[in-house]
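The complex appears here minus one protein chain, its other protein chains still in place.
Each chain gets a letter, A, B and C, in the order it is written, and its residues are counted from 1.
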Amino acid sequence: MSDDARLGEARPSERESTGKPPARALPAGPAGDAGLRLREAARALATWDFGVVAVTVGFLVVASMTVEHFGTARNAGYIILDLAPILLLALTMTLIVTTGEIDLSVASTVGLTSAAMGVMWNGGMALETIMPVAVLLGAALGAVNGLFVTGFGLPSLAVTIGTLALYRGLAYVLLGDTAVADWPRLFTGWTLGRIGDSAIPNVLVPMAVLAVICGVLLHATPVGRSIYAAGANPIAASYAGIAVGRLKFWLYVASGAMAGLVGVLWTLRYSSARADNAAGLELTVIAVVLLGGVSIFGGKGALPGVLAAVVLLVSVQNALRLAHVSTEALTVVTGSLLIVAVLAPNALGALRTALRRRRTTATGRTA
Amino acid sequence: MTTVDSRTGSTWLDLVLRFRALGLIVALVALVGVTTALNPRFLSGQSVRDLLFAAAVTLLLACGMTVVVLTRGIDLSVGSVLGLSAYVTGSALSATGMPTVFALPLGLAVGAACGTLNGAIIHFGRVPPLVATLGTLYVLRGVVYFAAGGSRINASDLPPGFLDFGSGDVLGVPYLFAVSVLVLAAVGVFLGRYRAGRDLYALGSNPEAARLAGVPAGRRLMTAYVLSGALAGLGGVLYAARFGTVDASAGYGMELDVVAAVVVGGVAIFGGSGTTLGAGLGALLLTVIDNALPVLRIDQFWQQAIVGALILAAIALDRLVSVRAARALRRKGSHV
Amino acid sequence: MSALARDPDPPPPVVSLTGVAKSFGAVRALRDAKLDLHAGEAHALVGENGAGKSTLIKVLAGVHRPDAGTVELDGRPVAFADTAAAIDAGIAVIYQEPALFGDLTVAENLFIGRQPKGRFGLIDRAVMNREAAALFARLGVHVDPDRPAKGLSIADQQLVEIAKALSRRARVLVMDEPTAALSGVEVERLFGVVRSLREDGAAVLFISHRFDEVEALCQRVTVMRDGAHVSTDLLADVTVEELVRRMVGRELGAMFPKQVVEPGPVVLEVEGLTREGLCRDVSFTVRAGEIVALAGLVGAGRSEVVQAVFGIEARDAGQVRVGGRGLPSGNPRAAMRAGVALVPEDRRGQGLLLDLSIMRNATITRRNRLSRFGFLVGGAERRAARDWSARLNVKYGRLQDPAGTLSGGNQQKVVLAKWLATDPKVLVVDEPTRGIDVGTKAEVHRLLSALAADGVAVLMVSSELLEVLGMADRVLVMREGRIAGELGRAEATEEAVMRLATGQEAAA
Partner (left out) sequence: ACGGTTQGEDDGGGPAGGASADPNADFETGLTYAMLPKSVNNPYFEASSAGAEAAVNALGGEFEYTGPSDASASSQVSYIDTLSQQATDVLLLSANDPNALCSSLEQARAGGTVVVTFDSDVDPACRDLFVSQVDSAEVGLALLEMAAEQIDATGEIAILSATANATNQNAWIDVMEAELESNTSYADMELVDVVYGDDEDEKSFSETQGLLQAHPDLKAIISPTTVGIAAAARYLSGSEYKGQVALTGLGTPNQMREFVQDGTVTEFALWDPTALGELAAYTGAAAASGIITGAEGEVFTAGDLGEYTVGADGVVTLGPPTRFNADNIDDFDF
């Protein structure tokens, strides 16, 4: 536009105002540029994701050196199998929590889809049709959550506590106290099987694919931007032309569908369709999402951290079992992990600011 | 500007605003009515006593939960705290055979200690409440496991006086329920009519503004979590007194019920608004549902589903009321 | 200096800040700030956006701890641990951004932490509401003390903030752009009250970008630039031009660089627009190349109108057409697709994603256009953001910093940037220069008229009469939700506008 140039000229000292830190423009004192760069680097590194990833890697290394059987490919396989449902549910949960909402009903949705599968199987349907139907059922259940949250504007925590009970209850209505177990080995075998003769479980493939999809969606697409915006300030988001309600609705549908998928995997892995499948898993999923650095108030967080958190939690439990540590300790560790993981970065942050204060005071005096 | 006559056309509106609990009471009455119609025994002395007994503990915890939720917080550790306090008091009573009167203060102390832990982690550690208390939920439960292991405190180990306190009543009102209601009322007054109480609302409504207005956030948050913890501790004592048996799983998974009660009671989950009265009614409503379904001979497998559906219905109703209120407010605030 | 030279033996300052420094990460908000406040004086503090004014008073108010420098009260050095300490020391602050408790009643907002007590230390609500009502009466405004603060317009919120500060009967009253959202009438009343406080011996610090107000209220003025003290004089000794030069360190072009352009075809048509209880039967048109202003007293319903035009709020009746095509009610996306942009009045509430980075904020409205094959990769966003912050001279540390860390005015610039970036056919701006310093204000005005010259239809809501008169081709004056009259550029004078706005026309 013709006036841009003029706008530019309007300010002779444009360099100063085009976003170089004022600290550069002003005499920066003895600490100087080098010090500044150091601090910038430090800040860049001290992001939450980095913290969790680092801790996870560190743990894996130490554990495989100290804990017998931990470092083996076989054990890695078990770990992946164990974390699969948590990780899958955490993917969509991350998206939802980033918009400032929550979905406590995921585990119950898994249970209900699993029970439904059992009923359909007993009804003589083909597994090839049952599986997609189960995923669709999950999506529908998610849509119900979405409707209550976005349509009627009810607090998602309340709604999904309600559906947590409702869906679990319906699961019992469907299957009661029975369990459906005669699943074809062809399929149950696949869920436990390994790729070729490697130690890598088959389930890793869909997991990886879905993780990448969610990661890209959240971090490299307009939708992702909208998700963060909706979480940071819904009003401003709608002023920016984002259909916040619709966005959240579809995220709930996605979460439901994901739970449906997990229901299928769960049923086949344990070759047992039961009303109480995955009971209580929701808290674990929330735990890893928070551990992964996603803000419960929305607008903050990233997927890599969450993925690392899942690996960390599951492998810690695995290592403790291998090390013959009692269940009690396992519970305590899980909890402490959650707290410490959040405490530590804060403590570091406090330390850094303290340091910086002393530095700048020094420069302040010399200035 | 907003030229407003604070009185005109706002009588029912004020009622609703001051008394959001209206919808709940309606629901409660309706439910009891229907149940009694179908099975008169539901209002027989025995079953009413049972109902009040069952409500007592949830009521207490919901009361504490309200206080923290008002500050934009949440306390998921209540179930574990209850378990810990129940076990500690139980074993103290059975082991040392100390007089029953000391049970309450002991339980309160245990709970308050846990609350202090939560508060410290949240305030000094700057850990979001949900994370912190989800953590202590695990940690404290683990502690209970350590302490209790596979052992179990049986009614026979507990002093009869304590059990009498658990099952006795005045004029048909169980002691336990009476205790809960007294606590509820006290906390209600504290929140509604004392400066410190109002500060909690302020903190939840707009933390940054609270800081600018010089509200002592640290002290208030601590108060909230210690209170919540202490009440959960007290709940533990009532639990032990009522059931006489305490094992490592006491209060397991209770947190979600309590949160449900609070939310159904119309306490805003993101802080700033709500009353203990509402939360209490929420707790009562859920307990009545739990007790009514078996009485109505509703198939076991349907019960949980129905509870869920009713929770949804309750919050939807509450929402309806508050939306009405907001719209009226708008009109009230406008000037054309 | 000169101020004190004039006065044979000056009383010791009530408050004096010296050598104050404060940094936020890489940003050095204050380097070497200095300020003296005397009892019974109204002291103006002026400076560009981001000069450090708000930060300085936040140091005084105990919000921030200074990295270096001293704060003295009655000549005694103090270090406020928190805001409570400062409040106890008799310092009351009206912050730049209203910070109310939406869930509490207006009265409780005023008295939080010091509510009047009755028996057993219980809060006495009746007394509290009475005192609140009295305060508002003193300000000559009517806000129901018993209604929740939620839903108050930005203006009413600011009035509540003012009442809050006044109610503390402080010895030091600090006002950070209290008038930004107010219009003439409220401002006059406010000044009346402030003067009486000053005569009672209170020291008043007044931050504003409106020099007419500064001259109307203050005796002395301190100029800040880049976080440092520049000068302190008696107002009588300096001209506005001189002050502006010291603030921005250069000469300023015309304040209202209005370009006369031949208006093109009608782009925006509003017909019989009605929103229950907020505005009624509003009709007007805006042609390409035109700047049309919506003037009126605060609360006249202007924001409601423009919000309905953009579709934020559904309209109860009426039509909105852009380029002849009707817009669906309550659908901002459709409005954006039709080429409408709205710069909302409440930048923090409606404009910004405070926790997200400056970059995200500046590019969120263009997230789709900036994406390649549906993916946002590479530096497209970064380039766009840097480019636009440069055009509007946003002063920031790093593009990744949260927008919330920007100074008030710079936040406003980011909001402008994100909407101008969509190069709209119809640009609707609600209080576009609220809290923006003179330099930038001139640029925004230049920008608006340049956009008009390019054939954009501009609809401007402003409470600042000079701005309205300086920029508008036509002025629509609203009163109590209705359009009270329309004035051409020629007939639009302060008197004419105020008469329509206040409804004295009938009397005259």
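Some points to look at:
Definition applied: a contact is a pair of C-beta atoms (placed from the backbone, for glycine too) under 8 Å apart; a residue touches a chain by one contact, two chains touch by 3 or more.
These numbers were taken from a predicted model, which means no experiment stands behind them.
Although it is left out of the displayed model, the omitted chain contacts the following shown chains in the full complex: A, B.
Residue B:A148 is the one among B:A148, B:V237 or B:L277 that touches the chain not shown.
Residues of subunit B in touch with the missing chain: 39, 41-42, 44, 46-47, 50, 54, 141, 145, 148-152, 154-156, 167, 243-245, 247-250, 252, 290-291, 293-297, 300-301.
The set of subunit A residues touching the chain not shown comprises 68-69, 72, 74-75, 78, 82, 121-122, 124-129, 172, 176-179, 181-182, 184-188, 192, 266, 270-272, 274-280, 317-318, 321-322, 324, 326-328, 330-331.
FYI, only the chains that are shown with their structure count from here on.
Between subunit A and subunit C, the centres computed from C-alpha atoms are 39 Å apart. Computed from the mean C-alpha positions, the centre of subunit B lies at a distance of 43 Å from the centre of subunit C. Centre to centre, using the average C-alpha position, subunit A and subunit B are separated by 30 Å.
Across the complex, subunit C meets subunit A through its residues 19, 21, 23, 25-28, 31-32, 67-69, 226-227, 249-250, 253, 310, 312, 332-333, 335-336, 342, 344, 349-356, 360, 363-365, 367-368, 371, 374-377, 386, 389-391, 393-399, 418, 423, 443, 446-447, 450-451, 453-454. Interface residues of subunit A facing subunit B in the complex, by the touch rule stated above, are 104, 148, 152-155, 157-159, 161-170, 172-173, 176, 280, 283, 286-287, 290-291, 295-297, 327-332, 334-339, 342-343, 346-347.
On subunit A, the positions that touch subunit C within their shared complex are 1-4, 6-8, 10-14, 17-19, 21-23, 25-26, 36, 39-40, 43, 216, 220-222, 224-226, 228-229, 232-233, 235-243, 299-300, 356-357, 360-361, 364-365, 367.
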